[in-house]
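For chain A:
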Amino acid sequence: MVGEGILKGMVETARNFLGSYVEKERLTTVQYPEERIPQVEAARNFPFLVYDGPNWQQGMRCVGCQICEKECPPKCIFIEKSKDKKPDAVGKPQFYPAVFNIDISVCMSCQICVEVCPFDAIKMDVEYDLPTDDRFGGLLLNKQKLSKSNEYYHEIHPTEASAVDGALAEERAKVKAAADAKAAAAPAKPLAPATAASPVSPTGETK
Partner candidate 1 sequence: MTQEADQIFVLAKHWLMGYVPAVAQPIASAVLSIVPVLIAFPLLFAITTVLERKGLGRIQNRYGPNRTGPAGFFQPIADGIKSLTKEDIVPLTADQAVHFLAPVLLVVAAFLAYAVLPIGRNMVIVNLNAGVLFFFAVGSVVELSVFMAGWSSRSKYSLLGAMRAIAQMISYEVPLVLASVVVIMEAGSLSTVSIVERQAGYTGIWPHWYLFTPWGLVGFFLFMVAATAESNRSPFDLPEGESEIIAGYYIEYSGFKFALFFLGEYLGMFATSGMAITLFLGGWAAPFSFLTWIPSYIWFFVKLLTLIGFFIWIRGTLPRLRMDQLMNLAWEFILPMALLNMLIAGIWHFMQPGVVRWLVCLAIVAVPCILLRQGLKRRKKFQVRTYRYAD
Partner candidate 2 sequence: MSSLQNYLLLSALLFSIGLAGALTRRNAILVLIGIELMLNAANLNFIAFWRYGPNPSALTGIMFAIFSISVAAAEAAVGLAIILAAYRHSRTTDLDRMNSLKG
Partner candidate 3 sequence: MTLTFLILAAITVAGTAAAMGMRNAVHCVLALTVGFAGVAALYLQLDAQFVGLTQIMVYVGAVAILAVFAIMMTHTPAPEQPPAFSSHWILGGLVAAAVFAVLAWAIGSSAVSMQPLPAEPAVGVQQIGAALMDRYVLPLEIMGLLLTAALIGAVVIAMDRKEDRQ
């Protein structure tokens, strides 16, 4: 018959129409602010800074090396390196970023900053609910807003975080072993190894 295909199509849409009232599982959309789809583990959108331990200022992994600032394609990262040094998570004195800003209205979520970071200090977040009515200040995240704990990192990306933790622990152990060896070799000068070891980064030995 002429028009058979049209009729079939119309029956199908009618079934969809009526079925969407009867069977809830037909509905493909979720009601966003109330319901959310659980995110897959590989989800990512904007970067954040990881810190170890309870205090975000003390435990910050970032040493202000500015590699990510240089590599960022849209130039959305702004870092001011500190003049002094503070002890980091393992108690070693390090430089730290005095200012660390990311303009997420410019960020394109390319993850290059994460790739280049030698300290595993910057990672990708999954938080996407970031609307604000202040278009300039509201989307410019500062150091405090960017800092999130390692526990949070474990929560959003468990596999990746465990791998990073393992690598970090391994490297710290190596550094510690090297320092211990040096300390054992030169027990006369107790202060020397610390100053000598400080420019060497945890990953420095792998290069």
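Basis for inclusion: all candidates are chains of the complex that A comes from, given by their letters.
For the reader, a short list of remarks on this structure follows.
In the analysis below, contacts are C-beta pairs under 8 Å (C-beta built on N, C-alpha and C of every residue); 3 or more make two chains touch, one makes a residue touch a chain; residues count from 1.
Predicted model, so just to flag it, every value in this text is computed and none were measured.
Every option in 1, 2 or 3 belongs to this complex, yet chain A touches just one of them, candidate 1.
Within the complex, the chain A residues that touch candidate 1 are 1-2, 6, 9-10, 12-14, 16-17, 19-21, 26-29, 31.
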